[in-house]
Each structure stands twice: as C-alpha cells, then as structure tokens.
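All protein chains of the complex are present and in place, except for one that has been dropped.
So, chain A:
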Amino acid sequence: MPNPSAKKISVSLNINGEMRQVEIRPIDTLLYVLRHHLSLTGAKPGCLNGDCGACSVMVNDNVYKSCIMLAIESVGSAITTVEGLKDSPIQNAFVKHFAFQCGYCTPGFIMNCQALLLKHPHPTYEVVKEWLSSNICRCTCYQEIEEAIFSVVEGRVGGTSE
C-alpha cells in the first residue's frame, strides 16, 4: 500500500501538448494524477489492475494503461489523453457507428484505437483483435467498434464531423 505520508515532489508533465506542473507522490499512478490533480477525467478507473483498459492513454504514441503506470515514469514523455483528441477520424467513426452506449469504456477504446492506427494504418483483423482485446466494453457487442475502426482504416470516415 502506498505510504500516504510519502513526500511530494514537483514534476512537469507534457500532457496534450501542454507542460503541466504537478505536486505528486512518487507512488501516484498516472491515472490518479490525471484525474485528481489535473481534472482530466476522460481516463476512467475500472479495475486499477490493468484488466479492463478504461484508463488507457497514449505515452509517446504508445497505448498505456494509466492505472498501472506511475506518473513519475511519464516525465519527459508526451502524454495524450482523450481530451487531447479533437475531431479525430476515430472519434467521428465511433459516433457514426454507434460504437458506444454508456460511454464509460469509450475514452480507453478510442485511445487504444488511435495508438493502433498510428502504428498500423492498415492493420489486419488479427492485429486489431490483439490490440483491442485488452479493453472491455460491456454494452456493445464489439461489432460496432470493429466497424468504427475499419471505417477509419478504409478511409470512410474523415476528420470533420458529419
């Protein structure tokens, strides 16, 4: 268990293109710092155990589960949360294909898709499966999410909302 009296240190985090100065404990997770210190609540707690992916963010264009990453590990890296995406093809594809219902897992899925598309602009189904199976969606049947990501791959959804 974290030692609550552990001394805080001041670090600077590069989040969504902005440098943000925060007082953190070395044992604070990135998720905790995003939500509790920076009010960036797009990344969600779901299990705090790396099982569900609701907390997924991008660190230097790779997808990470922010509940099992220490904030201090992200110093010097470029962190992108869902709040850092604006009018991106994958967001618009999620809207168009009804790839969410309650919306709680959505930021995590979107960040995972975004990182996947950066790395593999034309992924095979197997690659998509490997990446997206790390997140859980309890409302949709996943077919909608599949349609959303492949509509971006196939260039059917652009960057401007329809």
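Going forward, a residue touches a chain if its C-beta (ideal position, glycine included) is under 8 Å from a C-beta of that chain, and two chains touch if they have at least 3 such contacts; residues count from 1.
Quick note on the criterion: contacts and distances are computed from a predicted model.
**Student:** Tell me the UniProt protein name of the chain this structure doesn't show, selecting from "Carbohydrate ABC transporter permease", "CO/xanthine dehydrogenase Mo-binding subunit", "Inner-membrane translocator" or "Two-component system chemotaxis response regulator CheY".
**Tutor:** "CO/xanthine dehydrogenase Mo-binding subunit"
**Student:** Footprint of the hidden chain on chain A, which residues?
**Tutor:** Its contact residues with the unshown chain are 1-2, 4, 35-36, 39-49, 51-52, 54, 81-83, 85-86, 91-92, 94-95, 98, 100-107, 110, 128-130, 132-146, 161.
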